[in-house]
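Every protein chain of the complex appears in place save one, which is left out.
On to subunit A.
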């Protein structure tokens, strides 16, 4: 077992052990916090496919996070008001079922990523960062000015959505659900990175010319990576909104994009478990330092600076050393 595999195993167990201990000690707040880590890590795993594997610095992933959030908010709001989404031609009703909401979130996130990616990926470097940021901001202002679903105030859902066989209002059960989704997506992301697609995508990040020369289109590889990335981040958004039973334009803000990116950078860009480590550290800092000072972001900034300057592989990179070939 390599050192990175050991660290990954530790990180994987960290969340359920923490939540389990909190459950035994009857500390529901800690369980909720751990759930938040799992969901934010999931958003980071999504971004990491574009950023880490594909080298696509997207500053617009809040768009997908928010789309997932609003997919949940809109469907659940219609369900709780018994007001169908659409009556003309087809009857589409809202739903309180998580699997359905997730499916809608993933499809909506993927379609949005397809549209945004198809245009943004014609650029690269700083222009790519700016254009993804611009798309994110467009959605943000659209959500603010769209009164049907709460506008600036957002949408509240009174009762958490349901999952067959579970009581999602019980913190430990909802945690298990969120963690299960994270574990499944981590497994998928790991397979993806080692699969032919991952090999080619990562090669396109290292040297696009090389990939073209062997007859594969970097644009198509990146576009699909962006779509998968957006879909996963949207799924995280739906879960996040369900965790808070609330969705607002904040989920679409560029600060949110920045936070998701911070998880990835803190933990280790391109490392499978990087976002898990990053999100855990972020939430930990938020609660330790946030308790000391309202201006805890200063310390986060310093930490981020140190990581970027001295530990390019993030936490996992500093602990596990250079990435080894999956061979």
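Rule of thumb we're sticking to: contacts are C-beta pairs under 8 Å (C-beta built on N, C-alpha and C of every residue); 3 or more make two chains touch, one makes a residue touch a chain; residues count from 1.
Here is the rule we use: contacts and distances are computed from a predicted model.
Undergrad: Given the options "Menaquinol:cytochrome c reductase cytochrome b subunit", "ArsR family transcriptional regulator", "ABC transporter ATP-binding protein" or "Acyl-CoA dehydrogenase family protein", which would UniProt use as the protein name of the unshown chain?
TA: When "Menaquinol:cytochrome c reductase cytochrome b subunit", "ArsR family transcriptional regulator", "ABC transporter ATP-binding protein" or "Acyl-CoA dehydrogenase family protein" are compared with UniProt, the left-out chain turns out to be "ABC transporter ATP-binding protein".
Undergrad: Using the definition of touch stated at the top, determine which of A:31, A:216, A:251 or A:266 touches the missing chain.
TA: Result: among the candidates, A:216 touches the missing chain.
Undergrad: Just to verify: which one of A:85, A:199 or A:311 makes contact with the chain not shown?
TA: Checking each option in A:85, A:199 or A:311, the one touching the absent chain turns out to be A:199.
Undergrad: What subunit A residues would touch the chain not displayed?
TA: Output for subunit A: 191-192, 194-200, 202-203, 206-207, 209-217, 221, 224, 323, 325-327.
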